[in-house]
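Chains shown are a subset, placed as in the full complex.
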Amino acid sequence: MTDSALSELIEQVTLVDHHVHGCWLDTVDRPTFENRLNEANTDPLADFDSAFDTQLGFAVRTHCAPLLGLPGHADPDAYWSRRAQYAGPDLARLFLSAAQVSHWLVDTGFADGVADLDAMTDLAVGEVAEIVRLESVAEEAAAAPGDYAAAFEEILARRAATAVATKSILAYRGGFAGDLSEPDATEVADAARRWRDAGSRRLTDRVLLRFGLYQALRLGIPLQFHVGFGDRDGDLRTANPLYLREFLQRSGDTPIMLLHCYPYEREAGYLAQAFNNVYLDGGLAINYLGARAGSFVGRLLEMAPFRKILYSSDGFGPPELHFLGARLWRRGMSATLQRFVDTGEWSQVDAIRVVDLIASGNAQRVYRLG
Amino acid sequence: MTDSALSELIEQVTLVDHHVHGCWLDTVDRPTFENRLNEANTDPLADFDSAFDTQLGFAVRTHCAPLLGLPGHADPDAYWSRRAQYAGPDLARLFLSAAQVSHWLVDTGFADGVADLDAMTDLAVGEVAEIVRLESVAEEAAAAPGDYAAAFEEILARRAATAVATKSILAYRGGFAGDLSEPDATEVADAARRWRDAGSRRLTDRVLLRFGLYQALRLGIPLQFHVGFGDRDGDLRTANPLYLREFLQRSGDTPIMLLHCYPYEREAGYLAQAFNNVYLDGGLAINYLGARAGSFVGRLLEMAPFRKILYSSDGFGPPELHFLGARLWRRGMSATLQRFVDTGEWSQVDAIRVVDLIASGNAQRVYRLG
């Protein structure tokens, strides 16, 4: 096998994107597009700034421009005017098919302006399955008549019947620090009454958030947590997964998926070694790191057993993100593993086996994909 | 453009050093010199130790020795005896001019034994402008007659009129953890009375520290924070900039500059993405990392938008530090960006544009330098 065999294989391997959102199908204006290339900010970008002057912006120009028939590193104006010539669904099909993904596991918890499950399926770019967001189930339960806990259980059971996983955004709703034990029925009933009385908007009540986590554990299907890097609605300090320790000790055999993790990927890797049921990926962070994604992908390969690492893009909105996550992961894996092989630390055969595990094997096993 | 064009450009680009202190003009003895090459320790170095056996010490011998006519890697004794042949101002001019800095923005808050603004100007090695330290203003206000708050406001307004920025060393005065809201007038008056009664030494009263921050915000000129690595008077644990989140949410449009940041540079980069008014640099840490500075410079280029990253040396005392910060930054940027270009992730044109932004463009914009 030649030196380039490993990177060719990594370029071509089919992926399971085990955490992603819908992509845009409608046309957007340039400010909307640029704001969507900034994950952390919740305000419009400042006048002096441009999302094209970031690692992600550079990566879009480098890796996405060629798919639109432009040279790599096309300038932002050229990129934008070429992009504007495409209909939304055509852009989506173009980028999503180029990602070479067999299964898209879609978090439907926040879906404003993006393709829903049916629309994702209609793109015909891979199998589509749902991830149910626990905080959405809570909102449905609050709106339902009668006992909150019973409604939550019923709605979750119904929605989970056709889903592959649940997802918690506790990181955005107060963070991981503090008590994460299971509340008792009275506490839940009291908290639900207070929340309903207050209009049951954006759930931040810790009792109800904790209640949802334990209901999810009982399903046995994987439970995903947003961890680390995200928008500033969350406090990055308490999105450190080490705060989940006591919850993980109580989580039994249900697979717990730590998503994104930056800059806590080493902490997450440790937890994946420490608990048989804990997994991690680099999701969202890979896109935002652009030319620096390779070293991040390397850090994911430290303490976590290789059977506990997965791939995701966490793409949301611009279909560039659904493609770029795959593209940068491939490049990062290729650079990292080639170095392991070149220095004699790994054999090429082992490297290929690890690629297959992370690309799809682990996801197929844990989500029981056909 | 050849392969070396990028590094040649980086070698020659003129810098704005947006956070620095005065350099020594007087002759010092060797223990004083060596102790100054250790940032974190506040005790004299142990007998068994030498500041030359550190990354910074090696970098001094590698990069500063040639400016004194010695071979690179000159041994410590040779370095010291050659250095001792120079008058203080000659050493200062030699090293500061070699830094190729157009503007020195000088924090005058701690200036024992180092050049003041006039003396820095007299060296004729670039424009000099002042950064006003808030804790110094507080001490002046405590010593002034009458109402503390009014005195603080008056002194700050007067000093800021000719300054380009303010600076807080809250990291050394209790750290960032805890309430950082604006205190009301009664709280300030009470705290000021207590502090004055106790002799108004070293300000650690949190009410008065918070008061100063909000007064600084009102000026609209950039507010700098010491973040992360520094001497052990500060608790590195609570110098994590993520503890500043609520303050940043209240900081409006005033530019907030996170300085040094090691080992929280990833957290700082995230904040620079999350808030339109947040910026970062690698300041002090670059010198102390020596041969490891390059990988740190690379980490500064992760989540922060490229229009939000600046250069500083944080030099204080030995003029070697004012030069070495620039030298190591140039080498780190060169290695990092050349790799981005070599792997096809960035174009060379983009790399050059980012160099210009970080070297001077961003600082000129945010400090409104002529």
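Think of it as A and B in the order they're written, each chain with its own count starting at 1.
Everything below uses one rule, namely that contacts are C-beta pairs under 8 Å (C-beta built on N, C-alpha and C of every residue); 3 or more make two chains touch, one makes a residue touch a chain.
Predicted model, so just to flag it, every value in this text is computed and none were measured.
Enquirer: In this structure file, how many copies does the full complex comprise, given 2 in place?
Expert: 3
Here is the rule we go by: only the chains that are shown with their structure count from here on.
Enquirer: As a quick test, compute the distance in whole Å between the mean CA positions of subunit A and subunit B.
Expert: Roughly 37 Å separates the two chain centres.
Enquirer: Any idea which subunit B residues touch subunit A in the complex?
Expert: Residue list for subunit B touching subunit A: 240, 242-243, 245, 249, 266-267, 270-271, 273-277, 298-299, 301-303, 305-308, 340, 343-347, 349-350, 354, 357, 365.
Enquirer: Spell out the residues on subunit A that touch subunit B in their complex, using ranges where they run on.
Expert: Touch list, subunit A to subunit B: 38-43, 45-46, 48-51, 53-55, 58-59, 62, 72-73, 229, 231-232, 235-237, 262-263, 288-292, 295, 331, 335.
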